[in-house]
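A single protein chain has been omitted; all remaining protein chains appear in their positions.
Chain IDs A and B follow the sequence of writing; residue 1 opens each chain.
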Amino acid sequence: MQNHRWLRTPHGTPRRISYGADYNPEQWPREVWDEDIRLMKQAGVDVVSVAIFSWAALQPAEDRWDFAWLDEVIDLLHANGIGVDLATATASPPPWLTTAHPEVLPQTADGATVWPGGRQHWRPTSPVFRRHALALVEKLAARYADHPGIVAWHVSNELGCHNAYDYSDDAARAFRAWLQARYGTIDRLNHAWGTAFWSQRYGSFDEIRPPRRSYAFPNPTQQLDFARFSSDALKDHLIAEREILNRITPDIPVTTNFMIMGETRHADYADWAHEIDFVSNDHYVTEGRDELAFSAALTSGVARHRPWFLMEHSTSAVNWQPINRPKRTNELVRDSLTHVAHGADAVCYFQWRQSAAGAEKYHSSMVPHGGEDTRVYREVERLGGLLRRLDPVAGSDRDRSPVAILFDWDSWWASELDSHPTDRLRYRREALDWWTALLNAGVRADVLPTDADLSGYRLVIAPVLYAVPQGLRARLEDYVRGGGHLVATYFSGIVDEDDRVWLGGYPGAFRELLGIRVEEFRPLWDGETIGLSIGVRGDLWSEPVDLVADDVEVLAAYTDDDLAGGPAVTWRPVGAGAAAYVSTRLGADGLGAVLPTLLERAGVASELPEPLRGTVELAVRRAGDRRIRFLINRTDDAVRLDGIEGEYLVGGPDLPPRGVAVVG
Amino acid sequence: MQNHRWLRTPHGTPRRISYGADYNPEQWPREVWDEDIRLMKQAGVDVVSVAIFSWAALQPAEDRWDFAWLDEVIDLLHANGIGVDLATATASPPPWLTTAHPEVLPQTADGATVWPGGRQHWRPTSPVFRRHALALVEKLAARYADHPGIVAWHVSNELGCHNAYDYSDDAARAFRAWLQARYGTIDRLNHAWGTAFWSQRYGSFDEIRPPRRSYAFPNPTQQLDFARFSSDALKDHLIAEREILNRITPDIPVTTNFMIMGETRHADYADWAHEIDFVSNDHYVTEGRDELAFSAALTSGVARHRPWFLMEHSTSAVNWQPINRPKRTNELVRDSLTHVAHGADAVCYFQWRQSAAGAEKYHSSMVPHGGEDTRVYREVERLGGLLRRLDPVAGSDRDRSPVAILFDWDSWWASELDSHPTDRLRYRREALDWWTALLNAGVRADVLPTDADLSGYRLVIAPVLYAVPQGLRARLEDYVRGGGHLVATYFSGIVDEDDRVWLGGYPGAFRELLGIRVEEFRPLWDGETIGLSIGVRGDLWSEPVDLVADDVEVLAAYTDDDLAGGPAVTWRPVGAGAAAYVSTRLGADGLGAVLPTLLERAGVASELPEPLRGTVELAVRRAGDRRIRFLINRTDDAVRLDGIEGEYLVGGPDLPPRGVAVVG
Partner (left out) sequence: MQNHRWLRTPHGTPRRISYGADYNPEQWPREVWDEDIRLMKQAGVDVVSVAIFSWAALQPAEDRWDFAWLDEVIDLLHANGIGVDLATATASPPPWLTTAHPEVLPQTADGATVWPGGRQHWRPTSPVFRRHALALVEKLAARYADHPGIVAWHVSNELGCHNAYDYSDDAARAFRAWLQARYGTIDRLNHAWGTAFWSQRYGSFDEIRPPRRSYAFPNPTQQLDFARFSSDALKDHLIAEREILNRITPDIPVTTNFMIMGETRHADYADWAHEIDFVSNDHYVTEGRDELAFSAALTSGVARHRPWFLMEHSTSAVNWQPINRPKRTNELVRDSLTHVAHGADAVCYFQWRQSAAGAEKYHSSMVPHGGEDTRVYREVERLGGLLRRLDPVAGSDRDRSPVAILFDWDSWWASELDSHPTDRLRYRREALDWWTALLNAGVRADVLPTDADLSGYRLVIAPVLYAVPQGLRARLEDYVRGGGHLVATYFSGIVDEDDRVWLGGYPGAFRELLGIRVEEFRPLWDGETIGLSIGVRGDLWSEPVDLVADDVEVLAAYTDDDLAGGPAVTWRPVGAGAAAYVSTRLGADGLGAVLPTLLERAGVASELPEPLRGTVELAVRRAGDRRIRFLINRTDDAVRLDGIEGEYLVGGPDLPPRGVAVVG
């Protein structure tokens, strides 16, 4: 449905970059709330998410409700000009519910029950949980329908972060219904899943179960469909809550916070994005700065380049990694502004005030254990000031880039299934390597779902685009014949949407387009690399590539082993465009030896002065006809922005280590 | 029972080396079957295994049977001269069965149920499964009893590959019955298991359970007996199917495919071999070429040196290892002929045509995804031609070697139990190291069960022969006194068949024979080695060896640490023979420093010209009085077979890398 509605604002108020955090006042005595308000205003906070984990506080027993404290919190915030992104509070069920109804507790593939103690211990498909959760949503919506302080609804929280994969009998029932809807007849399912293999042919949908613990390798299409189903089961919960909210409070936009970050993969957010008014995302740094920018760009792609809401990130260290390191000087501001550069119109943290107790007490926050007289809070104040200088950006789309990287949840799920040529392949890693290689070359890129409109992109990269249905295959062929430049990597175009191999030689879906044919995959051992004629080395994967069209050009050949002399990177003109293939993993550095040729042939040039390429990331937002450029220092050294002309909204031409300038 | 019957062949047809694969036509549309027949004939295929995983196709519901497709397949194959090794199709139960009877699903030691999704999800001891499986066998046997195309029965498939260890209540009942049969009285069990320890004394057999998850170390003899029981429970299933087949189709030989490969150890195949007409084996390369040859020699030993059937191996990559690499040039042919060299009279693959879907779609096959225009299919054709030149070998026994390596499932199971001096010891590794060391020395060896007749062997090696019952102890002493030469390694002769220590000093069973005594084991740390006076180093294990007989000769002494100067390798003349001891792990290379002395004293010389020793493996089959020699290039370089005289059935004196010549 996605209406592209943004936070409600008082009539006539200009839109701005919002700033705030999750706010959990129920963890603190009443006197701290006044202190909170004072510090929020001092820091420029104008929006907070409230009540995310408050179910037990709002409904202390099945037949008892307590909204008084929440009334007071919302009134207090509203009176002080701070908008409330109000959670539906269904993220974690209270103890009385799981005591009375242990049948809402999820079960692992091994049949073990997941008990309370942490959070999110509910089956997405439990009718009992659903009934109780929706009752709460209904109560909340009714109570606050007319409160002017509510700027948006925050459905649940990080849906599926923990409970995405439930193998209970509830899940089994829902999975069967989902399969029936997808396949119609059991024969079609049997064909799609290849159940002629290993005596798996089903007589009816009733015989199907989730892929619980089994011997050997469970049916791969069953696994793939279970991943799809699990995403849909959570989306179904989102929709169920949203429908109540839309019915009772049609004027309040609805969102839910995605988790586009790192290897988190349980939800097809490109699909989910259609169900909410604006996209929200949580992001925590786990793999360095480029991953943050990549995830932000993907969030923007998922949001179809409309502005989105950064619902959570951290001011400094988190608590859930093995070793949790605080952020260094400038990183707090740099990370936040990188999100804004890639489309965020709100910058929020988990959480406002650092907990004194509980599992997240060592997670940083806007107000640390040390209080306001701390380096972190001072940086929080500084960022609040900088955001005000970026208000011209608010509401603007991210500017389209010359290059697109395709990102596809089906291929992610399917390419990393078991019983493959190598279990070392990481789908997202390949996309991220291309992202970094493009940053190194000073070229901007978008990260797009496969249903995106590709017209206008000079170069489209398909990293490990493993699962290619006929429709996508045709669209990509059209894109190339119409003048586009497509680069596919190893293990792309191998199967269709049922994980059935495109026969006749690899990559079946792209064989004709690329003019090549591969008979066998040749994954590399751990630590093994293979040389290329262009002076770099591949790892993870290699292939004997046969050229089957006359007009294929070899851009790089293998130099080692059985493959010596064979094509490693190819290029073929097709129609008005061209299709290229990279048959090994080169990593971000190795791709640097291939990219210049690809970019040049596709007609893509860096928008940065030569000395800044690689050291500075450029991201652009387009406010009307104003292109506002974000220049982000990727290095730990100072950088001088020679050649960057315009008005400096933030920073100046001398970027400190990890610094950001915004030129509009 | 083992009748040494081979495949049925039309009357008067000379026996040949059979060639083929698992054939799963139910995975493909009917039109592909004709293509299959054409390609099979083109490649020289004359036998295929059919219906291995076809239960769900043959019996789509409890009360519905469908043999029409199988009738057609068998007729089609037979009409084209391709014999059918017909599976009993019981390897994996269909979904309807596990839906109606979840009580057939196995349980782990942790109590978790193993669900459908993969394969072989049935309890070997389930009466419900047994009843349904035997009904299917009965149906199949009756239907095809008179079909001339059936050349053999293929019981189940890789029995116990996944489901060998089931801890369910069915298993508990069967285990108790097995124990009652073994021990007769609970007192004898209590003594054997040492239950005076840790308050484990049983009052009756009813109190016994499988070794489910427990604290500390479960009773070791309970563990050992459970391993024996689990092997027997699967054997019992084999016998139950075989008895039906023998009753209905007395003229059709029965086999089942063993898994003598790598660390697979759940079945005592030396024992199982007595229950079938001919031994079949599946083998996949996981540890390199020597392991393949070793496993083939062990298969031959298990088959008591009668020809055996290579039921499965791969044309190229498998799909179930972490990283799956295709075979290199010549490896397809070399691997197959190595099996033939060690006694295989049939060379078959999993599978004929590479699946388009399911868990094994990336497993190589005779007809790859790329079809017949592929390197793999062309090699398959070439091998088909070579096998025809080896028809003189068919039916011949493997020629006896001068050296024997003992291989014993009891010692394998028992020596690697927990709470031992080191958990790094790998029973099979020691045997394999001796095998490689003998290959390096150019000396042929047999690999034998401990009940084999040792007379005629110049040298018998007992690597980690940990569990030595009194009868074996006496037979080995007789062998030595009668002129044999026995080499025992560390951790041999330590316990009896109940895993009770032979007291008085180690190795209790061999102490008097060897003339040594060890008070304590001294395992080595990871990465630690210990020097020997002969210039090599041991790892894993060391011991203070005391000489307790006057006539013990020290062949090598330790040079390091507390053990410096103490005996490491000893030799003692006993009667007409001698008994030697190696007290540390030397590995294949280190053994090379010890073997020449042992071989020379035992009167064993290499049959190969000096330059070929180590680079070429020699294996011999004896067809009547014709010794047919297989010369297998162990290296990646070309080798010239100077000094090898005779008629070259396959290859010539210039062996390419990984090449094979057969001289008859």
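Keep in mind that, in the parts below, contacts are C-beta pairs under 8 Å (C-beta built on N, C-alpha and C of every residue); 3 or more make two chains touch, one makes a residue touch a chain.
Here the structure is a predicted model, which means the values were calculated and not measured.
Visitor: In the complete assembly, which of A:37, A:56 or A:623 touches the absent chain?
Guide: If we include the chain that is not displayed, A:56 is the one touching it.
Visitor: Pick out which of B:20, B:211, B:358 or B:384 touches the chain that's been left out of the picture.
Guide: Counting the whole complex, the residue in contact with the absent chain is B:211.
Visitor: Who touches the missing chain here, B:80, B:200, B:286 or B:329?
Guide: If we include the chain that is not displayed, B:200 is the one touching it.
Visitor: Return the single residue from A:7, A:45, A:114 or A:233 that touches the missing chain.
Guide: A:114
Visitor: What is the set of chain B residues that contact the non-displayed chain in the whole complex?
Guide: With respect to the unshown chain, the touching residues of chain B are 110-112, 192-203, 206-209, 211-222, 418-424, 498-501, 503-506, 508, 517, 519-526, 562.
Visitor: Spell out the interface residues on chain A facing the chain that's missing from view.
Guide: Within chain A, the residues that touch the unshown chain are 24, 26-27, 53-57, 60-61, 89, 91-96, 98-99, 108, 110, 112-121, 162-163, 316-317, 319-320, 322-326, 328-329, 355-362, 364, 368-371, 374-376.
We take it that only the chains that are shown with their structure count from here on.
Visitor: Go ahead and note the Å separation of the Cα centroids belonging to chain A and chain B.
Guide: Taking the average C-alpha coordinate of chain A and of chain B, the gap between them is 49 Å.
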